[in-house]
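Apart from one protein chain that is not included, each protein chain of the complex appears where it belongs.
After this line comes chain A, so read on.
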């Protein structure tokens, strides 16, 4: 099964860190990505730019409405994701628990619909 790890973080946290701490944090994420890759379960991953860079689009009264900012104005924002392939939720949770985000944010584990064929 495929699972998407959605990484939710308090965005101010990164800027408040010293350059050494930031380097350490980046190292932790690189090591984690490397571990997923070596285990052969990583399908994709990306780090997102901060939420003020986000723009939302919706259709209101037949007209598309564009708004500055992220969809949900919450303290913790989506900061990145990993897409992994694992046999079941227990293994997905075990790998999610190793993600550096759980130390300073939250990882939401979501199963992905299998692709439709035929």
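Please note the rule applied: a residue touches a chain if its C-beta (ideal position, glycine included) is under 8 Å from a C-beta of that chain, and two chains touch if they have at least 3 such contacts; residues count from 1.
The rule is simple: contacts and distances are computed from a predicted model.
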{"item": "UniProt protein name of the chain not shown, from \"Molybdopterin oxidoreductase\", \"RNA polymerase sigma-70 factor (ECF subfamily)\", \"Heme lyase NrfEFG subunit NrfE\" or \"ABC transporter ATP-binding protein\"", "value": "\"RNA polymerase sigma-70 factor (ECF subfamily)\""}
{"item": "Where the missing chain touches chain A, by residue", "value": "1, 3, 87-90, 92-93, 109, 111, 114-118"}
